[in-house]
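Beneath this line is the structure, given in structure tokens, with notes to follow.
A protein chain is absent from this complex, but the other protein chains hold their places.
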Amino acid sequence: MVSKAVYAGIAILIIVLVVVAGLLMLRSQPSMHVSPTTTPTEAGVVAEKRVIRVPVGVLVDLSGPTSGVGRDYAKGVEAAFKYFNEKGVYTRDGVRVVFDYWVRDYAYNPTRAEEFYREFRDKYGVWAIIGWGTADTEKLSDSAARDHIVYISASYSAKLVVKPYNFFPAPDYSTQACAAVRWIASKKPGARLVLLYDHNAAYSRSPIPAIKAYAAKVGVNIVGDVHLPLKATEADAEKSIREAMAKNPDYLWCGNTIRSCALAVKAATKLGAKGMFVINVWGFDERFPELAGKGSYGRTAGVSPFRYPETVRDSEGYRMLVEAMKIAGYSDKDVGSMLRFAQGFLNVWLLVQAIERLDSTTLVKGKGAAIKQALESSCQGEPFDFGGLAPPARYCPGRHLAHTTVWIVVLGEDGRLHVEGPIEVTDFDCVKATLEAGG
Amino acid sequence: MDTLYLIANTAFQALVMGFIYAALALGYNIVYRVSKAVNLAEPEIVVFTAYVVFVLSAYYHVPIPAAFTLSLALGFGVGVALERLLARPLRGRPVAALMAATLGAYYVLRGMSMVVSRGFEMGSLGLPETYYSIGPVRASLSDFIAICVSLSVIVGIVLMHRYTRLGIAMRAVSEDAFGASAYGLPVTVLTMLSWGIAGVVSAAAAFALAAKAQVSPMLDFYAIKALAASLLAGLDSIAGVVVGGLVLGFMEQFGSLALDPILPGLGNQLAFIVMLVVLLFKPYGLFGTERIERV
Amino acid sequence: MASKHLLEVNNIEVVYHPYILVLKGISISVPRNSIVAILGPNGAGKTTLLKAISGLIKLERGKVTKGSIIFDGEHIENMEPENISRRGIVYVVEGRRIFKELTVEENIEAVAFAWRRSSRDADIVYKYFPRLKAKRKVRAGYLSGGEQQMLAIGLALLAKPKLLLLDEPSLGLAPKIVAELYQNIRELYEEEKLTILLAEQNARKALEIADYGYILENGRIVLEGPAEKLREDKDVREFYLGVTGRKGYRSVKWYRRKKRWV
Partner (left out) sequence: MIGLAGQISLAQGALMGVGAYATVYLAEALHISILVAIPIAALFTAFVGVFLGLPSFRLKGYYLAMASIAAQMILEYMFSVIDPDQYTSVPENLKAFGVMQLSMFPMQYYVVLAYAILATLLAVNLGRSAIGRALKAVGDNDVAAEIVGINVVKVKAIAFGISGFYAGLAGGLYAFTVSGIDWTAFTLDTSIEYLAMVLIGGPGRIIWGSLLGAILIRTGWSLLETNLSDMLAALGMSVLASAPKYVVLGSIVIAFLVLEPEGLIGILRRVKEYFRLWPYSY
């Protein structure tokens, strides 16, 4: 009995050691898998080619509470890297740039994100990070500034607008929400609006102060402030909708993620609640009609700072997306939402465009700081162009607000998405309102 | 708004959720009866089987009833595997060891759900949207599906335990495995079968839950909440889960109705407060036998 | 192959997880169609011996480490308890092990399920223990001690045992009930052609119906012999049957000079 256990113990130890050793060996191989360093297309040029390898960390949520949208975003990021590595990215002086990237699933846990951040910084010395959520990005923003790492996130939190190294190719949540309020005001002056969101979640809360401030300005009456849990069941959603119905709203703002908002719209259909839903950017995409059912047709709209890829099929950007999907080996079936895919792709594209503006010496010498400079050069100069997928973006030092153009995507009676807008809020600084409300 | 309307609808939703919680709690109790341990892997069995139904129907176009049946079979398989791999080798060791091992299984199952779901794709089961008005109550097809599935599972299990020889033998084993084995009852097989049945119950509850809350990795949260129903009923009670589940459902729905304006979200956490209170004052629940070991 | 003995236990040692040695080299044999009694004080190892034979020590992390147990010509040491009971050894556990939450009828159903017996077969219980028939819808936990013991033995009967292991059937029962119970056991033995291995502290009663007896102390067999011989043995009389032949224990304080064979 005892000796059996000894053998079992030794066996386990050996297995553990072998696994660890194997992993270490794998690790010691430089990650060359990303792409070949020479391009056969330039046949004839026999001279040795210089290649700049840019290390980039990617933080995504594939197993946590936001994985429902995080998955397509991660695919977009990955496909973008593959696409650009294959197509070739060159600095201003024509030196080839190849990205080495490491994808980490931090499961929406900021502590994990911080661990991976350290790994990126200390082990790989990354120059840039393509990130994800609000809490983690805000948490890491100061470190990123200190370590001169450009941080492009999928969180469009207003707090990140003023952080020196944080960028995103879209207006912030509150600017988007203000656009929604403006759209509501234009549809029905004096409209009654109920806010539905999770009162205990950072993402859901972030645009609320701006909405309240701007609504007062444009004459939209906020008649209710109702809690809708992120982890809702139909029963919970119904409860919230009943509470909202009591306020007799013309419009309802849903500030949660897609699952929770879809349940809310479903519940509204079931209870025969009136009013149009206007849904925050992460709460609405192409999958919404399917998730919320036919009852959502004609009564739902989503806020989007991007063109839905399907609506701009003849654009340059869409062509690139399709090609990136092909290169990464994804079929249409693999990507649930092209919008999320595009969001990931755009974040990488922004990085690529910044690098293309630099010459090789500046890039190698300045690393993250140089990329930041390049991004901020758009303030006075040429904006970054996204081939029709999103409006051109400009970043000014101290205020990284790409643009203020927002579309409202209405789910029509026919079950198809109709784009309205663009809407620009020029008469109010929503970022400032948010920052002042909760510092 | 009409108070009657409000109360009737809240009560109806409480009823639906109550039955779902009851079915989830039943999964815990069946395992507890034979192995005297709480199967902490159940929340992930729920996620796993719910995803199986979703993936089969959404990607492979298997009709929902067939996908559901398959998921039941899979739930049975998972339950049996857990018994074979965890409960049997750990027989005779402290119960805490088995519970810790089920936590290990929780991890394994989560990994498996990720693979099955291709990285937690979310989705709805795509049940037909049909709505009914019964007096002041608005009900949807998914409400009825949730009630029917969970209720039929509970009733089925109760009847089985009451009237079939297999069920009676299971009750015998749950009361005294040692004695049962002395009389030649196939304790090992019955224990395995119980775990398997618990898996089936969890899979059925998962379907009911998915009908009400869509398919997502968050489903485990509700299964953890159902522990409160299980405790309230008494861990070794079978029919008591109905009361436990309904109490929880009503408490949660009316609780969040009353509490949300004051402390948003507290209503959804009431289950855990119930758990603590039950553990402190009535650890054997409302219907559990008081044989629970005391210090 | 049928040897004279239905059961032979050869020099076994039993260890409880993982180091506690409980039985130290015990050998007994049980001839077909006989009642063999194992006597001894509390903690002598009687129960452990029966558990070793029935395989139930496995559930308590015990193990037979030496020696062999041969039943009907087959080695059964360290087999799964279910497999042993399938071979016809049925163990009526000490302390009236029945399913107290179930009714009498359900108790019978459960065991009948295990042996795939029809309800008609189940009537055997009521045949030998007619007292139970009136209480078939009563929860077993509410039966009297004697009735519970009867039910326990009745349940064992459903298994059509070749060898019935009875552990302390008289424990905690009133003398009158004990007499009735032993009467029933005797009838059973005669009519069903059973072989019974009986562990008892109540040596007087046990030796009344047994053919052969072993006396166990501290995990060893200290004395054995045909029942009538044991009944006559001086030491047995003194220590187990309470027959001192002297003026009475009050004056002697016999328990203080209790002799050990080991």
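Order of writing sets the labels: A, B and C. Residues in every chain begin at 1.
Going forward, a residue touches a chain if its C-beta (ideal position, glycine included) is under 8 Å from a C-beta of that chain, and two chains touch if they have at least 3 such contacts.
Just so it is clear, the structure is predicted and the values come from calculations on it, not from any experiment.
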Touched by the hidden chain, which of the shown chains? A, B
By the document's definition of touch, the residue of B:Leu6, B:Val95, B:Met160 or B:Leu286 touching the omitted chain is B:Val95
Per the touch definition above, residue among B:Ala8, B:Leu127, B:Val189 or B:Ile224 touching the missing chain: B:Ile224
Out of A:Ala74, A:Leu358 or A:Ala374, the sole contact with the unshown chain comes from A:Ala74
Which positions on chain B touch the chain that was left off? 37-38, 40, 85-86, 89-90, 93-97, 99-101, 103-112, 114-115, 118-119, 224, 227-228, 231, 263, 265-266, 269, 271-273, 275-276, 279-280, 283, 292-295
Which chain A residues touch the hidden chain? 2-3, 5-6, 8-10, 12-13, 16, 20, 23-24, 26-27, 31, 33, 62-63, 71, 74-75, 78, 102-105, 107-111, 114-115, 119, 134-136, 138-139, 142-143, 199-202, 205-206, 328-329, 438
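In the analysis below, only the chains that are shown with their structure count from here on.
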If you average the CA coordinates per chain, which chain's centre is most distant from that of chain C? A
Interchain centroid distance [CA atoms averaged], chain B/chain C, Å: 43
Distance from the mean Cα position of chain C to that of chain A, given in whole angstrom: 74
Contacts with two or more other chains, residues of chain A listed in rising order: none
Residues of chain A touching chain B in their complex? 62-65, 67-68, 71, 198-200, 226-227, 229, 231-236, 238-239, 242-243, 245-246, 258-259, 262-263, 266, 269-272, 290-291, 293-295, 333, 336
Using the touch definition from the top, list the residues of chain C that touch chain B in their complex. 17, 54, 56, 59-61, 80-82, 85-86, 90-93, 97-102, 106-107, 109-115, 155-156, 158-159
Which positions of chain B touch chain C when the two form their complex? 91-92, 165-166, 168-169, 171-172, 175-188, 289
